[in-house]
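Note that this complex is displayed minus one protein chain, with the remaining chains in position.
Our next item is chain A:
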Amino acid sequence: MTVSIVALSAGLGEPSTTRMLADKVVASARERLGDVSVEVVSLRELAHDITDASLTGFASARLQHVYDQVAAADALIVAVPIFKVSYPGLFKSFVDAMETDAIIGKPVLLAATGGTARHSLAIDMALRPLFSYLQAFIVPTGIFASPHDWGSSGEHALQRRIDRATGELASMLGGGGTGRTREDEIDLFSDTMLSISNPDLR
């Protein structure tokens, strides 16, 4: 069965190093998983839509299309640049305007680029808590790429971390997951709901 993956790249430059990292992770995931369909989404192109959604509380048709793709995907790859200790505000606004329960139980692989290796804990200190809050199923290995990693001597190490992370993603997709997904149905039998037709239950 085809595995569907959405890769979100929050790189703001063009060309973007973060997008390059996302593409490398996607290539590795294709090798690991074989039959995959991948949609790579660059948030830069949605910058206006994301700001509008932050102000109006609803997503434009094309931003909603991305949220729908994210919700429907079997797994997410998230690649962000690290600016001033954390991910860019645009990425946080994208997540803020998404439904809170959109990615419950969904396997998510986290990757980041940064100007120096001293930012390398940003995945664990900034990105991981965000996805814990969203109740995603987070791949244990995070992939951080500093400028050094793109040089010939570092390439091997970066590729090894990428393959380790996509290997973990593959085993998560092959397993039973967290057993939790987004709940779309209205629960007619919650205590609160039942108390409407039967006040004694209140």
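One rule holds in what follows: contacts are C-beta pairs under 8 Å (C-beta built on N, C-alpha and C of every residue); 3 or more make two chains touch, one makes a residue touch a chain; residues count from 1.
By our rule, contacts and distances are computed from a predicted model.
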Record-based protein name (UniProt) of the chain missing from this complex, from "Bicyclomycin resistance protein", "LLM class flavin-dependent oxidoreductase", "Response regulator receiver domain-containing protein" or "Amylo-alpha-1,6-glucosidase": "LLM class flavin-dependent oxidoreductase"
Candidate in contact with the missing chain, chosen from A:Thr17, A:Thr51, A:Ser86 or A:Gln135: A:Thr51
On chain A, residues whose C-beta touches the chain left out of the figure: 51-52, 55-58, 60-61, 186, 188, 192-193, 195-197, 199, 202
